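Everything below concerns the one structure shown next.
What you see is the complex with one protein chain gone and the rest in place.
Coming up: chain A.
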Amino acid sequence: MVENKPAEGAEKQDSKKAAKKEAKKAEKAAKKAEHKGTNLQSQASNVEEADVSVGKYGQLPLIRSDTKAIQRTFTYVKDLNKTIAGNVVWVRARLHAVRARGKQCFIVLREKEFTVQVLTNVSETISKQMVKFASNIPKESIVDIEAKVATVGSPIASCTQQDVELISTQIWIVSASANQLPLQIEDASRPEKADDEDGLNIRVNQDTRLDNRVLDLRTPTNQAIFRLEAGVCHLFREILTKKGFVEIHTPKIIPAASEGGANVFTVSYFKGSAYLAQSPQLYKQMAIAADFEKVFTVGAVFRAEDSNTHRHLTEFVGLDLEMAFRYHYHEVMMTIGDLFTEIFKGLRDQYKREIEIVGQQFSVEPFSFLEPPLVLQYPDARKMLAEAGVEVGEEEDLSTPAEKLLGRLVKAKYDTDYYILDKYPLAIRPFYTMPDPNDPIASNSYDMFMRGEEILSGAQRIHDADLLTERAKHHGIDISKIAAYIDAFKYGCAPHAGGGIGMERVVMLYLGLDNIRKTSMFPRDPKRVAP
């Protein structure tokens, strides 16, 4: 029983059902283990006369960081190649697949996205029992294997380490997995090609994946997606810090709804109630009013929108920035545009491998962009849409299908998946958006698009308390409710602009994935709060 605890612990389940299932599985596995007598002590006690491999296989005692335990040096699977052929190495990895054939047993070990083939052969030093033990290790168990690196005649197509295989001499289970897996890693990582009729068509349903996210995340694609996501955050921070921005942290529990009241989560706050922040907008602007000049923040953003689409989450990571400028908000818009170009270039150059891995499962066109970024004006966009037969009113917002169509039109003409749309009509923007000085219909606001979907919405904000009050009144907003916001500009504030980016959306669209749940590690939507 004891030996099975780590496996159980690793797959902590919140829901009761899953917990029960897990307990049952653990019990079963334990019984099996006992029955087979595979653990070290029992192995030692019932020595069979023909077993020449005693002490070379079995279940390792639970690792509890005992300093007296033997210390071994391990080699990473990705480092196994021809140059170390002939060496004896220790490898700790997951057992990806196992297949017994007579006196032989083939094991595929997996570490992150790297796989290698292990061969166990009955021989003078390897007993039948050991091969049998090896072939019965449950998939996804973590094992320690001592083996000799050997070159192979023809490359092994099914593994990433194609030119070598391991000839095992010792096999130990470090942490056993349950025998029954809710999903197979092979199924979860099978390439999705629309035109491939002959290939196996077994897929894992999105909900099954999310219910067993721990297993699902082990696929090479998911490993790559979340490393790339980390890259986006890292590049965002690095590039902005270089440009002289300061990272700030804004509260997530806020006293009043920041953008309208409808889509906000209410939480009880001692004797009263408070809200979860829909955007760090107000706090970013306050930081500008407090003379930080250029600020950015990375943090959770909450939206209580009951929309079950491929691109909405109720909690996501917002990459927000705000910047004071001298004369024209285009100074800020182009800073953000350059930021994106830099991020895209960083991803293209530093995350080539990850993009390739994701491309193997979900074949999509590589992301294209222009440097400097393409800036279109709202009237231009309307004209392009009109030419394609979609009329959009002068003061009308683009509908989602219109946005998609525009994305395709821009891609066809300019060959870019990323562009900025400037000068949105004032009527469809929030009250704090600065109106255009020359055109009464337009405003100093912009949206940015990737593959035809909006990823950033931003504008020059009104930094004058009187004008802000006037605009709020025009929009029919109760002045007393936003008094704190207006007060922030009472003591003078630099002209500023900014915007907020949805991190998950950027990753989803950069990779050309079809669902935002693929780029959120533990997604939250109206129908899912677990795991």
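Please note the rule applied: a residue touches a chain if its C-beta (ideal position, glycine included) is under 8 Å from a C-beta of that chain, and two chains touch if they have at least 3 such contacts; residues count from 1.
Going forward, contacts and distances are computed from a predicted model.
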Checklist outcome for this item: Answering from "Multisynthase complex auxiliary component p38", "Translation factor GUF1 homolog, mitochondrial", "UBC core domain-containing protein" or "ubiquitinyl hydrolase 1": the UniProt protein name of the missing subunit is "Multisynthase complex auxiliary component p38"
Next on the checklist: Please identify which residue in A:R72, A:K413 or A:K473 touches the non-displayed chain.
Outcome noted: A:K413
Next on the checklist: Considering the complete complex, identify which of A:I167, A:A274, A:L370 or A:I441 is in touch with the unshown chain.
Outcome noted: A:L370
Checklist entry - Please identify, in ascending order, the residues of chain A that touch the omitted chain? => result 344-345, 348-349, 366-374, 380, 383, 387, 409, 412-416
